[in-house]
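As structure tokens, the structure follows; a few thoughts come after it.
For this view, one protein chain was removed and the others were kept in their places.
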Amino acid sequence: MIFEEFNPSEDKILRIIDNDGRVLRPDLFPEISGDTIVKAWKAMLFERVADEMAVSFQRQGRMFTYPPNKGQEAIHIAAGNVIRENDWLVPAFREVGLMLAKGVTMKEIFLYYNGNEQGSNFKNAPRVLPINVPIGTQLPHAVGIGYSIKYRKENDIVFTYIGDGGTSEGDFSEALNFAGVWQVPVVFTIQNNQYAISVPVSTQTKSINLAVKSIAFGIPGIKVDGNDFFAMYLIYQKASEHARTGKGPVLIEALTYRCGAHTTSDDPTRYRTKEEEAAWELSDPLLRLKKFMERKGIYRENEEKLREQYKKEVEKQFLDAENVAPYALEDVFNYMYVEMPDDLKKQKEEYQQFLAWKGNRK
Amino acid sequence: MIFEEFNPSEDKILRIIDNDGRVLRPDLFPEISGDTIVKAWKAMLFERVADEMAVSFQRQGRMFTYPPNKGQEAIHIAAGNVIRENDWLVPAFREVGLMLAKGVTMKEIFLYYNGNEQGSNFKNAPRVLPINVPIGTQLPHAVGIGYSIKYRKENDIVFTYIGDGGTSEGDFSEALNFAGVWQVPVVFTIQNNQYAISVPVSTQTKSINLAVKSIAFGIPGIKVDGNDFFAMYLIYQKASEHARTGKGPVLIEALTYRCGAHTTSDDPTRYRTKEEEAAWELSDPLLRLKKFMERKGIYRENEEKLREQYKKEVEKQFLDAENVAPYALEDVFNYMYVEMPDDLKKQKEEYQQFLAWKGNRK
Amino acid sequence: MSVMTMVQAINNALDIKLAEDNDVVVYGEDVGVVGGVFRVTEGLQKKYGVERVFDSPLAESAIVGTGVGMALSGLRPVVEMQFEGFSYPAFNQIISNVSRMHNRSRGRFRIPMVIRFPYGGGINAIEHHSESPEALYSHIPGLKVVVPSTPHDAKGLLISAIESDDPVIFMEPKRIYRAIKQEVATGKFSIPIGKANVLAEGTDVTVVAFGAMIRECQRAMVMAKEAGISVELIDLRTIYPIDKETIRNSLQKTGRLVVVAEAQRSFSVGSELIAIANEEAFLYLEAPPRRVMGFDTIIPLAQGEKYFMITPERIFYEIEKTARF
Partner (left out) sequence: MSVMTMVQAINNALDIKLAEDNDVVVYGEDVGVVGGVFRVTEGLQKKYGVERVFDSPLAESAIVGTGVGMALSGLRPVVEMQFEGFSYPAFNQIISNVSRMHNRSRGRFRIPMVIRFPYGGGINAIEHHSESPEALYSHIPGLKVVVPSTPHDAKGLLISAIESDDPVIFMEPKRIYRAIKQEVATGKFSIPIGKANVLAEGTDVTVVAFGAMIRECQRAMVMAKEAGISVELIDLRTIYPIDKETIRNSLQKTGRLVVVAEAQRSFSVGSELIAIANEEAFLYLEAPPRRVMGFDTIIPLAQGEKYFMITPERIFYEIEKTARF
């Protein structure tokens, strides 16, 4: 069993290809077609392009904020290749590629970061929860959904995410503990991108790694090279099979690096070195996968052309988000309750009276 | 190192004497004089007697509630023998013997359970925190005190307690994680008495034991037979040396059994069997220690006489608690702030006016 | 009809909803095997199985947080916090997610979830077991907050709460869990959330209360009657959305308001009721509205509770003052 071979107590790490795209563990290489690999790489590239553009839209003052995903794409796209249509996704906020794979659109993501709740009303992704801001609170939701699935004897599973910093929150431990006791079909992934804003993992915990925390909850845990698409793909296959066949939850620590800033208002030069950043660039998940494809002779893409194509697509989505109907007063009130209480109606009316007064005044 | 030999990942348990008082591990037998042993047994007996009387006072309707300690005395008295005057104690609520060892009086404990906050104003135990009711919230306090000690480069340490059920609370994990990162001198003990009210440990977590949760925080953890006075004594020596010499926190799981009800309003026959209770009675910590002493020929006590003597002492404390000055209106207001805000003064005065009106009315 | 305590009536409501709707699940600390520390859920696990009525690990945040997940995926969780003082570990889940998931997702997800807990003083309990946190929960937009005052109301309101597609905080006045017995219909019925109940009509003073304080008010009314004061007694039943209409109508008649509640008085439901009185019936007010409420202190342990708890005499004292103003 893979969880035994890569025992997090011994700080083992699952890695299948190296930084140069060489296969280190042919025995573990997942069954996956060349086509799928190329498509995955393209999806990663799309996420990368969307990310870069999001940052630049924000710089142009056309979006309020954005938390870059750059460097973490292998995790998202590997999961996107394994997750099924009826599976649930309970995100934190740095899983854009996976959200897209589940049917969320960049338009929606832009809309959200542009300050409109409609951006969380994923039209084509009914089983994806909104981005979750209060760190850690999403994990119990995933466990509850897992309970519903188990209760109904369905065979869907839940993918859920948290950052390295998030593992310090009480909700992380409570949720994993419940998941263990209830044996629900939930695949937990910690995206260990080394930082919680400015705080490095070493300030976050003294445990030898984050996967090892699974022991506290009696569930399998494994540390994986999160920049290795194949390692992530393999572990998502194994973990989802585990969960789907009633064997309960799994905790994956995906080792990666947040190449960008925490959000567009953060300045990483204040807390980390150029050398550190450069070292991590060598294991850039896109680069590694591209090198792998080149070695295998399955890389026939024109990256620049693809980039241009993706840019256009992303731009279109962004314009769609910008051109959404203006936020109406009703939108403030309409979704508070399934049926609006009288008092909220009255508050709205009073506000409309004020607006009328204001209109007359000018 | 003891923490390595008794690796909780392998579900090892530290035990020194068996249920018949036979020494299983002479190599580990702690340095301790016969006198100390006898005194410890007496302290355990005192705790037992106090406990039985508390339950009976409650039954007589002379006390509102009480959570029995019966069966868990070895943990408390072993700690009481190791803890120093300047060390801090941050209790949960089932550590009466240890509180007494630190200078708390039964009078104070009775006063508390009789509904008077003066029972938490431990006159002779300035470094013992009040009983803590919201499960788990005490552990961060212990870590904060540990920080103060470390900050001031003092060499005191902190003993703190939680139950098996409490390990599920977020505060448990957060506190142990902070303790690991800050490397504070705190000895954490989980009194695993098998139940959280009616809920057995098996419903509480899927981890193979509770000591193993220490791995999630990168701190040493060990499972100990909590009904074995010598095992507890040894581990408290080791753990406090570890903490006192700057090596950081330790997590001890003390395996024991809550022989009584959860509190006097609980009825354990609803959720556990007579057989289970009987099985645990065989490892009663007092009995085991007595058997050990008999084997070694150091037991020369008259238990019945001691019991009578202790009963009288406890009764006196209880009467003292009953005869404390009546709760005054001032007591409601006086301790809210270091200086009473005007508005509280006014609320008190208004209430006094009401009392005056009421007096006149009769 | 059957004579029931509030504990029995709540049990009965849960029983009816568990029987009728397979999506209803009930869980929390000690609610399964022993049926709760107050035995509110007694017998339900036996009847409906461990998958529908069960004990959870001891972690309120996860109890509520998993409920959010269940609710948005189609179940109707009814979770118990063992005491009001232990609802606070779940506060973040309640304010950040329970109350917001519907709005956050623009109506895509509903949270048909009930968080129920015993609350209030008067039972000689230890710390954290005697509080009245209704103001905290009522201030959180997106929640409904319901407090019954009788077995009958408890049953009818709880059934409405479980059937509500919005999350409901259901606060049970533990002091009268068993103190009041009443004929309650055994079949299914419901009482609408958001409507107050005029328990007695009167012309001189409007008394607004809820939960265990209703009984104290009724006792005070006896004294008021003797003193020749006609009291209109309103049982709020729901704290949010609060029934302003009933309050307004009453104040237009009496012009005098006394609010009775156990909680600390400042920044409370009492404050809100006075604000409502001003906003809805300012020109009718003939005396300053009064709050008969707890001090702004921590509720004392049992020996000091007598000062803090609201007695019929104290209510009457304030009613009289208000009537004679």
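For the reader, a short list of remarks on this structure follows.
Read from first to last, the chains carry the letters A, B and C; within each, the first residue is number 1.
Note that in this section a contact is a pair of C-beta atoms (placed from the backbone, for glycine too) under 8 Å apart; a residue touches a chain by one contact, two chains touch by 3 or more.
Remember, it's a predicted structure, so these values are computed and weren't measured experimentally.
Looking at A:69, A:205 or A:240, the residue that reaches the missing chain in the full complex is A:205. Of the options B:16, B:63 or B:142, the residue whose C-beta touches the omitted chain is B:142. Checked against the full complex, the candidates A:117, A:253 or A:284 give a single residue touching the omitted chain, namely A:117. With the whole complex as reference, residues 88, 90, 117-118, 120-122, 126, 129-130, 134, 137, 139-149, 151-152, 170-171, 174-175, 177-178, 181, 334-338, 341-344 of subunit B touch the missing chain. Annotation for subunit A: contacts to the undisplayed chain at residues 64-65, 112-117, 133-136, 165-166, 168-171, 196-199, 203-205, 265-267, 270-271, 326-327, 329, 331-333, 336, 343-344, 347-348, 351, 354, 357-358.
Interface residues of subunit C with the unshown chain, by the touch rule above, are 85, 88-89, 91-92, 95-96, 99-100, 103-104, 127-128, 135-136, 138-139, 141-142, 240, 242, 264, 266-272, 274-275, 277-279, 282, 285, 287-291, 295-298.
Assume only the chains that are shown with their structure count from here on.
Centroid distances built from C-alpha atoms place A farthest away from subunit B.
Subunit A and subunit C have Cα centroids separated by 40 Å.
The mean-CA centres of subunit B and subunit C are about 36 angstrom from one another, to the nearest whole unit.
Averaged C-alpha coordinates put the centre of subunit A at 44 Å from the centre of subunit B. In subunit B, the residues that touch at least two other chains are 168-171, 203-205.
Touching of two or more other chains is recorded for residues 56-57, 59, 61-62 of subunit C.
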